[in-house]
Each structure stands twice: as structure tokens, then as C-alpha cells.
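Would you mind keeping the following structure in view while I ask a few things?
FYI, not all chains are in this one, though none of them got moved.
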Amino acid sequence: MAGAQGRFFEDFRLGEEIRHATPRTVTEADRALTIALTGSRFPLHSADTFARALGLERAPLDDWLTFNIVFGKTVPDISLNAVANLGYAEGRFSGFVYPGDTLSARSTVIGLREASAGDSGIVYVRSEGLNQRGETVLSYVRWVLVQKRDAGAAAPSPQVPELPKAVPAGALEPTHLDLSGYDFELAGSVERFGDYPVGRRIAHPSGMTVEEACHMTATRLYQNTARVHFDQHRMATSRFKRRLVYGGHVISLARALSFDGLANACRILAINGGRHVAPCFAGDTVYAWSEVLDRAELGAHAGALRLRTVAVKNRESADFPDRGPDGAYDPSIILDLDYWALMPA
Amino acid sequence: MAGAQGRFFEDFRLGEEIRHATPRTVTEADRALTIALTGSRFPLHSADTFARALGLERAPLDDWLTFNIVFGKTVPDISLNAVANLGYAEGRFSGFVYPGDTLSARSTVIGLREASAGDSGIVYVRSEGLNQRGETVLSYVRWVLVQKRDAGAAAPSPQVPELPKAVPAGALEPTHLDLSGYDFELAGSVERFGDYPVGRRIAHPSGMTVEEACHMTATRLYQNTARVHFDQHRMATSRFKRRLVYGGHVISLARALSFDGLANACRILAINGGRHVAPCFAGDTVYAWSEVLDRAELGAHAGALRLRTVAVKNRESADFPDRGPDGAYDPSIILDLDYWALMPA
């Protein structure tokens, strides 16, 4: 526990395990609110009937909802004093989360490196989401730049974990979904695994304008306490002048927008990496495009697509705004996410 | 399935049956969100105890919620490229929708007529909402003006369905509600069927200001994908400059406002017709008034009222703004809805 003021860089110890507070029983209401706040239409998460046809007892909850709730629990201990959320790696969704499950979270400090300026440092944690039976439903690494309480405090010797660029296809968790009876028409698209060669780019056509009430409601639903999302009085004197939209809400919006073009990417399997490239504010309209980076067959009826989804703001995505030859991001880009998704074959 | 860009006028074939995507399991959360987004107080939809006293197992979901969810499913196939939603007819609610039911939708093309300008055409569809047992819970006709992809494309010979001005009273579905034990005090009004002669007008006293976050949240809850409701970046260059509030949300608001004056109009039985007369935008305050158009006894304890509910914006409804002698609508009017509602006698 970090207390109400949160931890600073010098409060973290390598190898330390942190048990996060605020267990949360998730319910059908989290499903409905996810739909109401993002417009998601993925049928596996929308209809019990669709889930049953794939061998589940009922519709599981949205994968990014699980991520956002688990992430939210880590905030008071890990990132209340974070300057920036720098990256993600080695994320794995395992098993499904159902209404009635209770999620809790814990993190292990796997790396620490003081920043050269000496006023902050990078904290690497592996965070896990657990259900009420103690089963891990999500595990991921993230690293954040955290302020020091005292710039003069001694820093530990740098320890940076080795992190893979992507979760190997062979290491993807089995999903236990029987996709042989997948109803493409009911899902809304006939496109299947074979229709997505490596290199294919998809411009998702719709856009979603973000309102203060919407991103705050989503972020509170996740019990995420980072003040930058909620407190206009304080943010008015920040360099942004405004509240920041929680990056996980941008991920959820990009996922919902990606339905048009990736309707049958029915489950997130793994997070390879991700970067919140630029801030998103209320009033911004979010668009997205995706690219197939890799593919892996998963039995007769399924395949995994390694996808890169790029979210942009205030310009449409039809021409695929991207990094330039110098590696610099187009100024419209707010999110660059690399993940594996399941697709019926 | 229409693909992410939707169908154009020349993509529709007379008699064609379209099975819509995105089945949706509705739950208690849809009830709570309906209340939270509209302020509805009709007790049949608010309390299990009230519903049980009328012979149901529990409280069914709001009728217009069913309508809006079914309507939402039809949008990607029918009206993504619609210029205008022109009208409704022959709507019938049959049976109740309960938490746990899964709704899906299908439509049949029952009429096609190219517009005289040649760049668009009117598509008439009968849409049905089905539960997980394949039972029809709602059926209605609507017609929309849809753009042509290619103005030069050949049009089919005009086929316009015959549609009744109203569902005949004798054709109303039985509701299987036992209204003999209806608790008027608990419902909030002593007014019953006998208190509503034909011609009675009711000015509903309250108003509701619409916020962007509220109408977008409602419309996403219905998984309605029409971009005009969500994308300020694109709408900024439209003739409206702003996002449009989904007409079904206006219907839901008018229904909630109508509680004060029609508290015991406990169930929508049929939709005779409806017109979204003018757009509604965030910042507008919606008021409503109603008029009794017709009445029909339904056994000893119940009657059906044919009601016209008119929603206006940014002016109160006490003086019943209406069409003028020339048939032109008062500029404050945004909705003109004609329906049958059940009322205890």
C-alpha cells in the first residue's frame, strides 16, 4: 500500500511484490457500460447466445475492460506520481472473465533505473490480474517514469529487464473456444483468418469524439485514481491546461472502432507492446487504422493475427498516418499498439 | 451484411431478407442505464414487485429500449448512408423483453422508389426484433431516403407498400398483464383509462437538456453506428456543424417526460407512425405534450389509448405548439409520434 500520496521512485525495491487494493466484482453492468462508453460490437462480448455457440457458458467480458480494471488497481501503488507511462510488453490474457468474477491485482518490481536528470526514474513492473479463485487472467509488464520525492536520494544500481519485442506465437495461450461453428453473418463480416495476409492495412472508417463526461466515467468505472483525468482545477495550471484522457480508454475506443474491418478478431490474446504517443483530450475525435504484422495458425478453425493498431486524432485514418522515415510519429498519432488477436479460420 | 461502408440504394432488392449482425444480451444494466439516461419512472419497468403484482415474473425492459436496440442493429445494413429517416408504420410490441434475453434483428425490403433527383431513393423495410427463442418481440416498418452510390445506376420500378395510418385497435396484441391489482398510488397517479377522453391534451411539465455525453452514451448502448451521432470532426463540415442526437433517444426522452400526465400509460402496444420533424442537438432542452387520438377498451381492467406525443425543443409545451393551418410544423417541434399505449381502467 502506498498511502494517499502514492509511491515515489525511491520507494520501490527490486523484486518487491505489491498486493494492490480494491478488489472488484465485475458484472453485466460492466459489459453494458463498456458498450455504452465505447460502442463495442464484438459479438462474443455482446451476446450469451454467440458465446454459447463457441462452447462457453455465457459471454465473457471484454478483454480491454479486464486490462483497464487491473491497470486501475495498480495506479495508487505504481503510477500516482508517474510522469509518463512508457510502454507495455509480454501481456497475456488467459482464461475468460465472466460476470460475477472478482478481480484483484498484484505487481512485482522487475526493474529500476534512475533517469539521467536524477529527478525521476523508470520503474518496471509485472502486473497480474487474478480472479476469485486466484487464477491469473491477465499478466503484463509496463514501465513508467516516476518522480523522486527527493532528487538527492540515492538510486539503486540500474536493473533493466530483458523484454521480448513480441510474445512468440508459440507462447500464446489456448483459448478453449470452438470456432468451428462461428457465425460470420451474425458477427457482421465474412472476413476470416485467410483474408488477412501480413502487410494488409485496414482503415477503420468511423470516428468517435471524446467528451469529458465519457472518459471520466470510463476511468472511474475502472477505479483508476490518477488525478490528471479528473481534476480540472489542478490541470488548469499544468502544461496541458486540461484533463488528460486515460490511455486505456483510448485503447478501448480504438478496439471498438477496429470492429469495422476486424469484426472477427474476436479475442485479444496478447499485448506485444504499446505506446501512448501523444495525449488525448476531450473534444478530440479518435480514428484508427490497423496493419497485419504476423500470422500464426492455431488448429483447423482458428488463427492468430499479430496486429498493429494506430489511433489518431482529429484526422481520418484512410491514408494511414504513420511514423516518418526519421522514426518520428505523425503529430495526429496518439496510440501505437501491437497485439495478437484470435480470428476464426 | 453491408460491409463497413454500408449499403447504397442500388444495393437493395425487393423482397430481400437481411439478417442483421450483433446479437445483444440485455440485462438489468440496460434497465439502469435507461433510467440514468432518460429519468424514466414508469413502475412496470422500475420494480420487480410492481411487475409481479400484474402477473409477470419480474420487471420487463422498457419498450423503447427494445425498439432502440433493434433499430440499432438495422443501421449498418439499412441506414448507414441514409439521408433521412422518413417514417414509421405498423409497429407492434409483442411479449415482453426480460433481463437475460438476447435480441437479434432481421429486415425485409418491402418497397423501393427512386427519388426524382435520381441521386437517392426510398427504401421501405419491415424490421423485426427476435429473442433467443426466435419469438418476435417487435415488428415495425420504416422508410428511409438512402443515397445512391452511382447516380447513374438503373433503378428498379417503383414499389411502394400500402401502409395503414394506424394499427387498428382490434389488431393490438394482448399484453397478458393482469391490471386488476394495479396500484395507482404507487405508480404515482390516480388517472386511469376513463380519465382520458379523445381530444384531451396534456402538457408534460418537465424539460430535459441534452448533453453530448448523454446522447452518445445512449446511442452507443444501442450499438447504433450512424456516424452523425458520434463524429464531431466530420460533422463540423456538415450543414449542421454539430453531431445530431439520435431520434430514438428523443423518443425515449419524450416518453420519460410524458410520465407526468401519463403515468399509467404503462406499456407501449403499437407504433402507428412517427416523424423526426427537425434535428435535436446537444444543448437543446426537450419538452413534450400529448393528445388522446383514440381509445379502445381491452377487457374489464384495461384500455388502449391512441396517443400523439409531440416533442419540442427550447420552449415549454404548455401552449401545445403544433402544425399550423398550412400543415407546417411549429419550428420548435422535433418529433411527432403516434402510438397506442396500455392504461389500466
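The letters A and B name the chains in turn, as written, and every chain counts its residues from 1.
Simple rule for what comes next: a contact is a pair of C-beta atoms (placed from the backbone, for glycine too) under 8 Å apart; a residue touches a chain by one contact, two chains touch by 3 or more.
Just so you know, these numbers come straight off a predicted model, no measurement behind them.
Every protein chain here is a copy of the same sequence, 2 of them drawn, and the whole complex in this file adds up to 3 copies.
The rule we apply is simple: only the chains that are shown with their structure count from here on.
Of all residues in chain A, those touching chain B in their complex are 27-29, 31-33, 35-41, 43, 46-50, 59, 185-190, 204-209, 211-214, 217, 260-261, 263, 283, 285, 287, 314-316. Against chain A, in their complex, chain B makes its touches with residues 1, 3-5, 19, 21-25, 27-30, 32-33, 76, 100, 102, 104, 132, 211-214, 216-218, 220-221, 223, 225, 227, 230-234, 243.
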